[in-house]
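The other protein chains are all here in position, but one chain of the complex has been omitted.
Going by the order they are written in, the chains are A, B and C; count residues from 1 in each one.
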Amino acid sequence: MTLLFVLALVVTAIAAVMVVAAKNLVRAVMALALMLLGTAVLYALLEAPFLAGVQVLTYVGGVVTLMIFGVMVTRRHEGANAPAERIHGFRGLVVAAGMFALLAWAVVASDLERGATPIVKPETTRSLATALLDDHLVAFEVVSLLLLAALIGAVVLARRRDGRDEGSAILAAASREAIDAQQAPAGSAHGGDAR
Amino acid sequence: MSSLQSWAALAVLVPLAAALLCVVLPPLRRAGKPAAALCILASLVATAASIYLLTQHEAGAVTRTEVPWIVLGGKALASIGVNVDGVSVVMLLVVCVVALCVQVFSLAYMHDETPSSYGRYFTLHALFLFSMNTLVVAPNLLQLFAGWELVGLTSYLLIGFWFHKPSAARASVKAFWMTKLADMGFVFALLALFVATRGFDWNARLSTETATLVTALLFLAVVGKSAQFPLHVWLPDAMEGPTPVSALLHAATMVAAGVFLIVRADPLFAQAPATCEVMLWVGSITALFAACLALVQSDIKKVLAYSTCSQLGYMVAALGAGSAFAGFFHLGTHAFFKALLFLGAGSVIHAVHSNELADMGGLRRKMPVTTLTFGIGALSLAGVPGLAGFFSKDFVLAQLEGKAGWIPWTMLMATSFLTAFYMGRVLIKAFGGAESAKAHHAHESGGAMLLPLVVLAVPALAAGFLGGVLAEWSGAEYHVHLGLTPVVASCLAIAGLLGAVMVFGRGRAAPFAGVLESLDRASAVDRTWSGLYRHVLLGVSAVAGFVDRYFVDGLINAVGYTTIESGARVRRLQTGRIHDYAMAVVVGALLIALWGVLR
Amino acid sequence: MNLTHCLLLASFLFCVGVYGLLTRRQAVAVLLALELMMNAANLAFVAFAHFRGGPGQLFVVFALAITVAEVAIGLALVMLLYRRHDDTALDRASETQG
Partner (left out) sequence: MSHLLAWIVAAPAIAAAVLLVLPASARLPIRVVSLIGAVVACAGSVLVALTYDRVAGGMQMPDDWALVPSLGIHLKLAVDGWGVALLLLTGVIIVTGVLASWGVEKRGKEFFLLLLVLVSGVFGVFVSQDLFVFFLFYEIAVLPMYLLIGIWGASHDVPKRGPFGFAWKRFAVGGKEYAAMKLTLMLLVGSAAILVAMFLLWKEAGGTSFDLAHLEQTKFSLATQNWAFPLLWLGFGTLAGVFPFHTWSPDGHASAPTAVSMLHAGVLMKLGAFGVMRVGMVLCPDAAANWAWLVGGVAVINVLYGALCAASQTDLKYIIAYSSVSHMGIVMLGAATLTTTGWNGAVYQMFAHGIMTGLFFALVGLVYERAHTRAIAKMGGFGHVMPAVACFFTLACLSSLGLPGTAGFVAEFLVFLGAAEGAHSWWAVPAVIGAVVTAVYVLRACKTIFWGPPPTGEFAHLTDARSTEWAAPIVLGAALILFGFWPRFLLDFIDVASHTFLARIAPFS
């Protein structure tokens, strides 16, 4: 059991680093998917099977695909590799490392293991469901409203006012790019757009 | 209020009514002649009232009525009213008579003025008479101060009557500032008196050093108003005003207000011997100093101005010697003959159209009456026995002989010689000798100008004999005795006159005239005053102005500037990029966590 | 496998997410990093629910819902950003500069 736990742990960690360190956006999203799967395994190990399932369904299924769409649609002419440059690299690292040091010190110093009484009644999906649907029914309904609002909001935000759809924008971009290539064959215009 | 006070109040309020009428009804003032008539009528009423008061007044009686002017918490802090006693009655008569003569004289003298300025002239005269009378009949020092300042105001307005002349404008402002500077003393005296006695009465019993303080401050005001030594520089410049104004204000009445104040506040001065000592010396110095300068003036009015300065020095010296009556008697006689001299000079100036003695000469043939009256005035001033001047001046010298040291006595003796000498010079230069070009077609002035001269000549001759009556009224002892002083004084007077005839008859200059002329031109005192004004006062105010505009205000501007500047700098923090904001959030969270942990 | 390990992993994931948030230029990459951080939090919840009991899992359910909503809106904003700047680099959009 611990072997599986360690394995999942390592996979999740590496995937997380990959998400952040990947040069190519698509690879980053794939890494995120892997990380989410790793987490789902961990949930299962921590006797939260329902969550693991939900995790896999919503995240890996929904969110990751959504991300892929996001990446693909918002790319002009970099082609497949969709570079993701980094800025303030060093400063970000220092702050993140500082935060991790603090959190890690807090977790270790609070010595959680001492006096850890084993839990008497394990949390089952049944008890989760009853908690969700009768104790916290109101919260449940509110969350559904929230999701509906998010849904409508996203649609309204992203609607194109000028009636042309996304696809045509990409086609227009691609055709423009083709013309550029003919006129300036030796042009370096790769990757970074002229800032 | 018994009839006496109502008459005195009349003498004060009628000129005020005339002045207010002229001010409130501009058409009346602009018409000129009607305004003059109204003002002269007011002066007539005032003179009649003063004459009536004189006849009704019995010796030694003091009647005073006061109306509360400022009432604080039920108690009358200050009050105004009328005070009729020997001194004020005589002074009222002197003022009103001289004022009437001067106003009648001005009718002709100012006839070539435009009607509106003619009206303005007489309105100011009425205002002056009101102020002088308020001062004369004042029951307490506060009302006396009010009259004092109002007289200063009318002097400012009348000196600057021809305000189109820049020199007249400067002279009037100079006169007002110098008297206002000196009046600061009067204000401090009133404050000290009020603190000591919660009142402004001159009969107050004070401790000697408070009395000395009050009287010294009052004397400072007198030095300013009566043009004593350090503060006399404004009087010669005041000759810029029309000659009748110089006659009335700057010879007979206004400048005498200072002496009148000392006579009025005699109970206070009696308690302060130290101040009297100072007065004695300042009076003597002024008398001698002014007499020397009078000797070298080429302008006839300047000669008379310095002569007034010198005679005022006499009166102040007499008061310093402790005899109030001597000063007052000389004040009375001096008012008459000095006014006569000035009006005489006015008549000559009117005929010759110039103030310079050089333009005059041999006028005795063309202007007999003026010559005669001017002569009487000059001899009376010189102190020739028998005339008014002799009696009053020698009485002053007699008082001095007894009480003061011999130095002031000798100084005043020298002054009486010099007085005779410079008056002789004026007589000869103006009326004797050959006719100058301008004097050739001069002609005698009209009746309106001659009548006042004649009227004033009478007291110049006879006033001396009234000494006894006056003394009895104001309760002082007076006797004419032929001791050493009167004889020496009259010999000096006659010697002065003869000397003038010998020296100026043959057209030669006075022996040490050169020195005096250079002294006069140098006018060290005048230059120090203008230097004080221009460099000290304006200098300090320029510094204050700069400090206020560029330091105090600058500080406020700097505060404003730094606020805006720091605002601009802080604004640069908002870069608009999300990463910076994210970094700020994370670092902030981290710091709070650290603070939580480390605390 | 105990609570400390799980929490250590959760904080590691969280800090990696923070690193990603601070350093990535592309808007989508930042959203990914955010996703990472949210998951770290959920992991911690589940770990506590497992080792100490309590309604940890319930929180996770709601957290999931909220995260999904956030991603949807995030991506809509990214679309707008792209449409306006032809590029999803976040530091180009600095109109709010003071």
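Following the convention adopted for this analysis, a contact is a pair of C-beta atoms (placed from the backbone, for glycine too) under 8 Å apart; a residue touches a chain by one contact, two chains touch by 3 or more.
Source: prediction; values computed, not measured.
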Which shown chains does the chain we cannot see touch? B
Touching residue (missing chain; options B:Leu41, B:Met184, B:Ala462 or B:Ala584): B:Met184
Pick from B:Gly375, B:Gly432 or B:Gly554: which residue touches the chain that isn't shown? B:Gly554
Residue of B:Val62, B:Ala542 or B:Val585 touching the missing chain in the full complex: B:Ala542
Residue of B:Ala37, B:Ala169, B:Ala448 or B:Val488 touching the missing chain in the full complex: B:Ala169
By the contact criterion defined above, which parts of chain B meet the unshown chain? Give residue numbers in ascending order. 68-73, 77, 116, 145-146, 149-150, 153, 156, 160, 163-164, 166, 169-170, 172-173, 176-177, 180-181, 184, 187-188, 191-192, 194-195, 533, 537-538, 540-546, 548-558, 560-561, 564-565
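By our rule, only the chains that are shown with their structure count from here on.
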Please work out the Cα centroid separation of chain A and chain B, and write it as a whole number of Å. 103
How far is the middle of chain B from the middle of chain C, if each middle is the mean of its Cα atoms, in Å? 98
Can you pull out the residues of chain B that are in contact with at least two other chains? 579, 583, 586
Residues within chain C bordering two or more other chains: 18, 21-22, 91
Residue ranges of chain C in contact with chain B within the complex: 18, 21-22, 30, 90-91, 93-98
Sites on chain B touched by chain C in the complex: 571-579, 582-583, 586
Note which residues of chain C are touching chain A in the complex, please. 1-9, 11-29, 31-33, 35-36, 39, 42-43, 46-47, 49-53, 55-58, 60-62, 64-73, 75-83, 86-89, 91-92
